[in-house]
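A single protein chain has been removed from this complex, and every other one stays in its place.
Presenting chain A:
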Amino acid sequence: MFDMLLNGLGLVASLSTVILVGAGLVIGLLVGALPGLGPLMGIILLLPYAITFPPVQAMGFLIAIYVGGSCGGAISAILLRIPGTPLAAATLFDGYPMAQKGRAADAIGIAISASAIGGAFGGLILILFSPSLAAFAAGFGPPEYALLAITGLTAIAAVSDQSMLKGLIAGAAGLLLATIGTDEFTAAERFTFGLFELSNGFNIVAIVVGLFAISEMSSLLTGDDLLKRPELSVARPGFRSAFLVLKRWPNLLRSSTIGACVGALPGAGGVISSFTAYAVAKTFAKPEERYGEGAEGGIVASESANNATAGGALVPTLALGIPGDAATAVLIGALLILGVFPGPTLFAQHSDIVGGIFLVYMLANVALFVVGILMTPLFVYVLRLRKVILIPTVLLLCAIGTFAVGSSIFDLWVMFAFGFVGLILRAGGYPLAPMVIGVILGPLLENNVRRSLLLSNDGLQIFIERPVSATLLFINVALLICVAVFALRRLTAGRKPDILQGSA
């Protein structure tokens, strides 16, 4: 391993690599922060430019966009209550309340530090355990993915503070929305009403931007302070944010591990890891930490997890040649164009390239910390804009970002429609995040349950015959018992659990 890194050092140690990584991070932070765009879009757009460089430099540039983009979504989540990417949806629970309390710079600093440290932790796991993690991930089949999706869905309980019943309703609505489109197993169209635009279901970006951004901007419009300049003393964030994060090392370590492990599973993704890490952190937190009201630990959990996922996703990508997510699928494409075939052969024949990619990934995370903290004042300036300028600007950026994903006017209508849905849900006190969790995990759950049943000839034993599947089933049962215990604890604390009473 040490030889591999040493060989790779020769490919990384150049000024041009450092500049490319820095440029990639700035681009990544911007595409992540702008609602609609995200790391995937950034990587796709810049792939033609990246492949003009040698493999390790090209990877440095693209991986930096991936790392920056995975973190950038937190910035708009914290400042505007709009997750720039679905990855940051769990960050707004505590990030936005913290910003409202005048600690926006701290919140962003914590998000960037947690992302950088979590990402670096994911990198360490990538470097140290790539072959064994790849073997672990290779053993995951349809039954395991189905049960992992259920684990992700249990996070709904953690993010539905006000009313678990309403959270479950929103989550179920998300699952139902996920059924729209072409059925993978029969090729039949479901609930598309003859609209070809729906043949692949709703665009998740249009849903997230609509639910969070459009509804948030619409509710801001109702205020009477549209022309007033917000009187906020915006403190300059410092590198001390890292200490605030390191102070919460058990949370950091746990969330990064969740992120890296989930990332190593192809197709699982950062949304599962950030919500799961948030839910676990909240479970272990003391009541005085007040999760959901601006707890630093909440940001640490979701941001360290989603960036560690990026490191984890590189494990199957490099070790097996199986993309961990859509962004790493494009990274594989870039490597193939450059004549590098990821997989075990790459480790055996081009250990210098593997070592170089490991090193640029670590460099990107270190640089994220520096570049991110330096750029934070620019982002925080957003809070000082008059709402009369802020609202149309955000709406325009939302429209551009959503349109850019599929160059589709239909997606813009979907965005506005979900903005309306978001407004109704907010008015009724329904949490928005469970709907996003449902939409994202729905296909993972449905397709893998059906695939498992096809494989087992409709027998449910497939879920308990396989050791990993049986373990996940046990974990899911334990999690559900935990949720029930929490509900009982609230009951004994004198508050009726709203799952029983049916309202917040």
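Here is the rule we go by: contacts are C-beta pairs under 8 Å (C-beta built on N, C-alpha and C of every residue); 3 or more make two chains touch, one makes a residue touch a chain; residues count from 1.
Basically, contacts and distances are computed from a predicted model.
Chemist: Have a look at "Galactose/methyl galactoside import ATP-binding protein MglA", "Succinate dehydrogenase / fumarate reductase iron-sulfur subunit", "Tripartite-type tricarboxylate transporter, receptor component TctC" or "Universal stress protein" and point out the UniProt protein name belonging to the hidden chain.
Modeler: The chain we cannot see is recorded in UniProt as "Tripartite-type tricarboxylate transporter, receptor component TctC".
Chemist: Thinking of the whole complex, not just what is shown, which of A:L124, A:A138 or A:V370 touches the missing chain?
Modeler: Here the residue in touch with the unshown chain is A:A138.
Chemist: Touching the absent chain in the whole complex: find that residue among A:I75, A:I322, A:C398 or A:V439.
Modeler: Result: among the candidates, A:I322 touches the missing chain.
Chemist: For the chain left off this view, which of A:G10, A:P48, A:G223 or A:P250 is in contact with it?
Modeler: Checking the options A:G10, A:P48, A:G223 or A:P250, the one contacting the hidden chain is A:P48.
Chemist: Using the document's definition of touch, tell me which of A:A23, A:L168, A:I337 or A:V483 contacts the absent chain.
Modeler: Answer from the full complex: A:I337 touches the omitted chain.
Chemist: Of the residues in chain A, which ones touch the absent chain?
Modeler: Touch set of chain A with respect to the missing chain: 40, 44-45, 47-48, 51, 138-139, 141-142, 181-182, 184-187, 189, 196-197, 199-201, 266-267, 320-323, 326-327, 329-330, 332-334, 336-339, 341-346, 406-408, 447, 451, 454-455, 457.
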